[in-house]
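A single protein chain has been omitted; all remaining protein chains appear in their positions.
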Amino acid sequence: MAAESMPGRSRRFVPPRIDGGAEALPLASRKPLAVVGMAILAVYILLAAVGPFFVADPVATDPVNALLPPSFDHPMGTDNFGRDVFARAVHSARLDLTLGIAIAMCAMVIGSAIGVVAGYWGGAVDETLMRFTDIVLAFPGFVLALILVAVLGNSTLNVGVAVTAAFVPYFIRLTRAQALSERELEYVDGAKLAGNRSARVAFIHVLPNSLQPSLVTATLVAGWAILTVSGLAFLGVGIKPPTAEWGVMVSEGARDIDAGHWWTSFFPGGMIVLAAMAFHFIGDEFGGREA
Amino acid sequence: MAALLIVVLLAAACGGDEEEPAATTAAASPTTAAAEEAPATTAAEMEEDEAPATTAAEMEEEEAPTTTAAMEEVVEKPIIVASLADTPNLIELHTFRTTSAYAVTNAVYEPLIKQDLVEQANGLLQGSFVDHHGAGAETFSIEATADGGFLATFTIRQGQTFNDGTPVTASDYKYVFDRSIEGPGYIGLLLPFVGIASTDQIRVIDDYTLEIETTVQSPLFQRFLTFQVFGAMNRAEADANATEDDAWAFAYYNDKGGGSGPYWVSRFDPDNEVVLEPNPGYWDAASLPNAGVIIRPIPDANEKARLIAAGEIDVATGIPPRLLAVLEDDPNVTIWASQTTGVHYLAMNQTIAPLDNVHVRKAIVNAVPYRALIDNVMYGFASPAGGVVTSNMETWDSSIGDQFRQDLDAARAHLEQSGMEDLTLLLGVRESRLGDQEAAVLIQDALRQIGVTVDVQILPDGDFSGRINANELPLFIHDWFSWGEDPFYQMRFLTTCGQFVNYARFCDEAYDALVQEGTFTTDPAVRQSVSSQAQQIFFDQAVWAPLWSSDRTSVTHRCVTGVVQDYTRIPVFTEMSKIPGC
Partner (left out) sequence: MWSYLGRRLLVSVVTVAGIVVVVFFIMRILPGDAAAVRAGPYASEEKLEQIREQFGLSDPVPTQFVNYVRDAVRGDLGTSIRTGGKVTEELLIRLPASLELAFYAVLLAVLAGVPVGIVAAARRDTWIDRAARVVAVLGSSMAFFWLGLMLTFLFFFRLGWFPGPVGRLAITTEPPETITGFFTVDAALAGNWALMWEAFTYLALPAVTVGFVLSAPIIKIVRSSMIETLDSEYVRTARALGVPHREVLFRDGFRNALIPVTTAIGIIFGYMLGGNIIVELIFAWPGVGRYAYEALRVNDLEALQGFVIVVGLLYIVLNVVIDFVYSWIDPRIKLGQRVVA
């Protein structure tokens, strides 16, 4: 990307439009599900941001008070070591939300860049990139992420990298398709006639206009990324106990369930699903379609 | 070094902990064995062992009535359904295997001699450490040679056959030793320890006479011969299936049993079931109290426990302590637990700062919640370890060992003395060890309370071994089980200078001298005093936090009888039966 292209960026950037019309109606009645999603997300972000300062230490054990059912003191009960499940779930919110959003953003940025390159230049570049994307998409993202974590080694950062890599192809395809159609539009021709170099045209003109569907997809991907990260953690891949992480907590809690101690896995798992739902409500209302 | 190998190997062979699958205890890429270290044995044991020229005659007399009784009941012999700690994925005799694969080969191959079994008050059959009887060999004698070794002569039982009907001869036994020494398996590494290095030392005198000559007089020689890995192999069959690349037919035996033992493998589908049917050619086939064994892997421990209670499975191993605690209340289930001298310990690598500071180590030793570990991680299926010489081991000194208890004030005082603040330490545990992972949680919190941050990392077993060998883990939880059960062996391997499995890298000359003295002393009083002094140094230097000694456990339905627990941790089926009409 040429350095001189940057100043033009803000001028040409068209923020994704929320809806075609009916501006007069409040968002709540036009898109009620999105509002629900945003409300849930706001609570989560609040929990993640300030929650850890108010709850107990997530590593504090208390073997005497192990496996207590939910109560006023322990809203989500205590686990096998007497750790407060709510405290751990709150600490985990910070980790999981950060990962989910970061993964979606990184995948979007990388995928869109590649997609624009493929869609705009076409030809052999396009063919090569798309073949590669096909190959990557020929096996499920979860399996891909699993293998990548195995290759990279277990760490939170590596999980982020692996899951990002698994979602990048979706953005490549999406942006490429957008770029292909944008390319045909007049303004691109106009820009070319005005003597702009093709790299500049691609990134300044095509990319911002391909961004709207990408943002919608990114919202959905943030939800899936949380599911993938916690799924990997459930399998003991990537993030591991005793880290307070929802998937880890479900995996630990799964051992208590036969004796009827359902709360150690029910609550953290519910937190995962609710977080993913929040993102999906938003993405669903604004985009409607998914990859 | 060689001695170490055996102990390490046995710890592995015996499957490490009952609580989890995947048997890996210590890591090693053993270099060539230093044979001169091998005969580090106590003279006392040797003298006892020199005498016996045991015959099996008396034993046969004893068994005669049982045989007739068994004949009458032949129709009613039950089939035993077992579910073990892991999957018997391959059953080649000389390849490193899973615990349940060892159980299969143990049932299929017949060694020359076996341990006597002693019935305990609760019906448990405990393997004897001292007494052995003839198995594949009808009689045997062991004599001292002029060169300081043993000459053992075995009369191979006539009339016993492999499952295909081929009679067992001395050359089938020679074959298994030759294969151990020259083949690609790992077993050959063990033999130098008892003074066997060359195939020339195993001699076939005639079809039914085998001679083994050793170069040292190891008291472990007899016990060695009881190992399943030295059970007769059908030489004719092996030769017929050997290939140019695979002269010892390893590939052929991956999914087959080629022995003359009580059972043969009639079906091998390890993910679903492995079926052991009685071998009619087994010398003691008539007294086998069951009509075969079906081994079914059940990965889910809850389900395993449920099936045991329902009587759909007769015996199970690999049930974690937390479920054992639940099963204890079930009247349909019997839990067989016996204390061991094994040890789980929190090691502190002394080459890594700040663990080179004895006060930091003492602070950690004082912070560990020993009682909570036994109660909340082991659910009572363990005893306090109390040192490198564990509480169930000869010469353990309770006045020292009992001092391993949690005292957070003392811990804080030590930490203050050390002058260290804001410590953050990495604690590594193995992926396959759930119990260790749970212990890490409690240890993490205990250390948090004295102001030490612990970063727990669960590592793949291979990675874990690599990193402790490379001195990359300051804190880690490890375990050890030595069937030698000798305090001085235990101390020597785990805590003397330069030993490969001395992962804490503790090195103290005075301590080494005490261990050396104890190893070669026969006088019990001296042994006790030397051991106590060494234990005191171990405590003062805060070498480890010794966490617990886990029990050896197996679970059966209440109607099952004949549970054997010997010095290995391998399930044995040959005595197992069910109470009729139960």
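The first chain written gets the first letter, and so on, giving A and B; residue counts start at 1 in each chain.
One rule holds for everything that comes next: contacts are C-beta pairs under 8 Å (C-beta built on N, C-alpha and C of every residue); 3 or more make two chains touch, one makes a residue touch a chain.
Computed from a prediction, not measured in an experiment: that's the story for all the values here.
Engineer: Could you tell which one of B:77, B:203 or B:306 touches the chain left off the display?
Structural biologist: B:306
Engineer: For the chain left out of this view, which of A:101, A:116, A:179 or A:250 touches it?
Structural biologist: For the chain that is not drawn, the touching residue is A:250.
Engineer: So one chain is hidden, and I want to know which residue out of A:75, A:122 or A:270 touches that hidden chain in the complete assembly.
Structural biologist: That would be A:270, which touches the missing chain.
Engineer: Per the definition of touch given earlier, which of B:90, B:242 or B:559 contacts the omitted chain?
Structural biologist: Only one of B:90, B:242 or B:559 touches the chain omitted from view, namely B:90.
Engineer: Could I get the residues of subunit B that touch the absent chain, sorted low to high?
Structural biologist: Contacting residues on subunit B, toward the hidden partner: 5, 8-9, 12, 24-32, 81, 83, 89-90, 92, 95-97, 184-186, 189, 245, 251, 254-255, 270-272, 296, 298-300, 302-303, 306-307, 312-313, 460-463, 465.
Engineer: Even though one chain is hidden, which residues of subunit A still touch it in the full complex?
Structural biologist: Residues touching the hidden chain, for subunit A, are 32-33, 131-132, 134-136, 138-140, 142-143, 146-148, 150-151, 153, 220, 223, 227, 230-231, 234-235, 247, 250-251, 254, 257-258, 260, 262, 265-266, 269-270, 272-274, 276-277, 279-281, 284, 288-290.
Criterion: only the chains that are shown with their structure count from here on.
Engineer: Where on subunit A does subunit B make contact in their complex?
Structural biologist: 57, 59-61, 63, 66, 80-81, 83, 154, 236, 240-242, 255, 258-259
Engineer: For subunit B, which residues are in contact with subunit A within the complex?
Structural biologist: Per the touch definition, subunit B meets subunit A at residues 302, 322-323, 326, 369, 372, 375-376, 431, 437-438, 440-442, 444-445, 448, 456-459.
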